[in-house]
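One structure is given below, encoded as C-alpha cells.
For subunit A:
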Amino acid sequence: MNTEILLSISGLHKAFGGLIAVNQMQFDVHQGEILGLLGPNGSGKTTVMNLISGALQANDGKVVISGKDITNLPAHKISHSGIARTFQLVRVLPDLDCVENIEAGLAYRTKPLWGDAAHGAALELLDRIGLAKQAHTPAGDLTYIDQKRLELGRALALQPKLLLLDEWLAGLNPSELQDGIALVRKLKIEGLTIIMVEHVMDAIRSLCDRCVVMNAGAKIADGTPDEVLSDPEVVRAYLGDSHA
Partner candidate 1 sequence: MSILKPDFIKPVGLGALIFAALAFLPSLVDSYYMSLAISVVSFAVLATAWSMFSGPTRYISLATVVFFGIGAYTVAVLGEVLPFPLVLVCAGLAGTMIALLVGFSTLRLAGVYFVIFTFGLTELVRQVVSWYEVNVTREMGRYVFLDITQNDIYWQLLALFAVLLLTGFILGRSRLGFALRIIGEDETVAKHCGIDVTRVKVALFVLSALFMTLTGAIMAPRWTYIDPVIAFNPMLSFQVVIMALLGGPRRLLGPLLGVIPLTLLFEVLTASFPNHFSILLGCVFMVIVYLLPGGVVGLYEKYRAPKKRVLATDQNAKTGGSTA
Partner candidate 2 sequence: MHISAKLRLATIAAATTAVMSTATLFGANAQETYRIGYAISKTGPAAPGAATSTIPNYEMWVKEINDAGGLQVGDKKLPIEVVEYDDRSSSEEAVRAIERLINQDKVDFILSPWGTGLNLAVAPILDRAGYAHLAGTAVTDKAPQLAKRWTNSYWLLGTGEQYAVELAKFLEGLKAEGKINDKVAMIAVADGFGIELSKAGREALEDRDFDLVYDKTYPLGSQDLATIVNDIKALGADTFVAFSYPPGTLGLTEQSRVLGFNPKVFYAGVGTAFPLYKNRFGDNAEGVVSLGGASEDAPKIADYIKRHVEFAEREPDRWASIVNWATLQSLQQAIERAGTTDREAINAELAKGGFDTILGTYKPGDQTFWQVGQWQDGKFVGLAPTDMEGAAELVFPKPEWKAAQ
C-alpha cells in the first residue's frame, strides 16, 4: 500500500441544534486505498461525508487534502481541490440527457472541457460506465441502477483525486451488486482513492483496504475489515448487546 496521506481529518465536530452528529472525528486516507466508513444508522457517517464535500459546514476541526486545508470551503471549491461524490439518495439531473449529465461534471472542473471536446469526452465516459446506448435518454427516465452509474460517471468526470461513495451499492439486487463491486474495484486499480459509506458487508469485505467505524458520532475502530468487524465494541454497536 502506498503510505502517502491524501486526506487527513482531525477534530471534526458538527452539531445540529443540541444533537451532536459528529464528535471529534479523525482519520487519514492514504493515496490509492479504499476506506470503508461504517457504523449503525444515525452514527454520523453521511454527515462526515457532507462535511468533507462541503455540503455542510463543520463547527470545528480540520479537513486537509494533499496538504491543503479545505475546511468549510464552499462545495464548489472543494470539488476543485479534487474531491467528487455521489449521494445517498441518487441525484441525477433528471431533465438533462446522459451526455449533458456527464458534461455537467466536465465543464466546471479545474481543467474544464466545453463544446465538442466535452461532448466527445462525455461519450467516452458513458461508454466506460456502460451507458453509451442511453447517451440521449433524459436521466430521469433511466432505471435506478443506471442512474447510479450515471451519477458515478458524473463524479468521475470531475477527475477527482478522492471519490466519496455514499451507500452507492445500496438498493442493488445481488447481480447488480456484483457489477457494482467490479466497477468500484476497477476504479481502485486505476489509482483512485475512495471513501465509501456502506452497509453491504460483502462489498466492504471485498473492496475495503481499511475501515473506520463510527458510533454516535465518534470513531470507535480503525483497521482492516477483518480487524474492525471482529472488534467487540464494533459488534456491540452494530449488532446490539445480545451479540457481543
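Brief remarks follow.
The rule is simple: a residue touches a chain if its C-beta (ideal position, glycine included) is under 8 Å from a C-beta of that chain, and two chains touch if they have at least 3 such contacts; residues count from 1.
Keep in mind how these were chosen: all candidates are chains of the complex that A comes from, given by their letters.
Not measured: the values here are computed from a predicted model.
Only one of 1 or 2 makes contact with subunit A in this complex, and that is candidate 1. Considering their complex, residues 53-55, 74-77, 79-80, 84-85, 87, 91-96, 99-100, 103-105, 107-110, 112, 114-115, 119, 123, 135-136, 154, 158 of subunit A touch candidate 1.
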